[in-house]
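The complex appears here without one of its protein chains, the remainder shown in place.
Right, chain A next:
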Amino acid sequence: MAMRPLLLLPEIVLFLGGLAVLVSGSFLPRTRQWVTRVIAAVALVAAAILAVVDLPGPAQPAMEGTFTVDTATGVARIVAALGTLIVLALASDEIAGSPRESETYALLLFSTTGTLVLAGADDLLVVVVGFLLASIPLYGLIGIARTPRGAEAAMKTYLLGALFGILLLLGVTLLYGVSATTSYADLTDRLAEAPQGVVAAGVVAVLGGLMFKAGGVPGHFWVPDAAEGAGGAVAAFLTTVPKIGAMLAAYRLIAMLPDTLAWPLLVAVLAVASMTLGNLAAYWQTDPRRLLGWSTVSQVGYLLVPVAVAGRSDLALPSLLLYLAGYTVTNLAAFAVTTTFPDRRDLDSYRGMGRARPWLGASLVVALLGLVGTPPTVVFAGKLTTTAAAWDGGLAWLAVLVFVNTVISLFYYLRWIAPVYGRVEPPAPTPPGAFVAATWSPTTAVVTAGLSLALGIGAGALWSVFSV
């Protein structure tokens, strides 16, 4: 066991990049804040390249065995860094030249670093560190726009985050109390001999904390509010990137637990609750960002499906990674459409977009049908493999419920697609007016939607990388 800090180079690059953005942003005039954006982008690209170079390797412990660098960590690094890079492109439309431009970029980088710490954590205390590092910048990000709704959402997120953070610490304390260790390497054996009631309470508490980070039941209440109240780029970020770390942390936790209690059932129940609640709540939303917010709650449910069979099916980990990568790209594509027209906060105000901006319309269709899991987008490959993993791991009923929920979800995504291609009624009311697009967002939307299709068709290649 050694420190081997170089293994954490991508995380270090991101964190130092955040610091550099923060410091240089303080010295640059308002008109030249774009320099900080370039610094942030360089840090993200560098982190992604470092992760790619490291990728095809066996699992390597770092920081005395508290952090693992393996394929999953590598994929998380690449997906999170590129995801944040896409968010950066969306942000440049929205906050370029605004008073808090550089701070926003710095907070995005810090939160991404926290997510990556969570993704590789092999020790309960590192989970706590990652949780805090990912959450605290997020509170600031949500409120940074200084709108009334943003303030409400930030408050709500902060209070819930504090509550679930304490819950997480409580869980860690309980598990440490019965096992005298926080390292996953030792926990498996020691928890098998510990009193099962305490172990159960501790695991549920830790899992609850992670569900707050992922935005799944029972820690989901902040997601729709934050998606609606925060700025578009921040909304895209908080519904996408933190999930990568939280889901992998949940996976490692469940995979580590001894086979003494029905953990798969616990996770499966959370998964079903998340997907069902998210879908039903999304039904009659009229604000597209709030609708997407609820839709991400349901997506957490689908993401939990392979976690439920962690260690019980060979398909589980690669399918989780595939779903995470696909979900990130597809969800960002949907958000990119909303940041293209930040003033259109009603599904009906998208009426006629398909005709006015055909490429954007097509991107939205690909993104939304992609979120449903329609082939040939990459989420379909993810959904197919995650459900196959669930069935393979003995949870056939969970696979069936995933598909039932998929049908339920189709309706509200169609509620958005329908006006886009619907007939334009006599002159559109004034607020939306003509479809004048922002500069970066439409390109981002088309690129991410195209990526969603391309990754779906090339899912075989992705799979062979993920299952190393």
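Everything below uses one rule, namely that contacts are C-beta pairs under 8 Å (C-beta built on N, C-alpha and C of every residue); 3 or more make two chains touch, one makes a residue touch a chain; residues count from 1.
The rule is short, and it goes like this: contacts and distances are computed from a predicted model.
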| note | Choosing from "NADH-quinone oxidoreductase subunit N", "Carbohydrate ABC transporter membrane protein 2 (CUT1 family)", "YIEGIA family protein" or "Acyl-CoA dehydrogenase", the absent chain's UniProt record names it "NADH-quinone oxidoreductase subunit N"
| Selected from A:Thr157, A:Thr387 or A:Ser452 as touching the chain missing from the view | A:Thr387
| Looking at A:Ser274, A:Gln299 or A:Thr374, which makes contact with the chain not pictured? | A:Thr374
| request: Could you please point out the chain A residues that touch the chain left off the display? | output: 315, 318, 358, 369, 374-376, 380-381, 384-385, 387-388, 391-392, 396, 399-400, 403-404, 406-407, 410-411, 414, 418, 421-422, 459-460, 463-464, 467
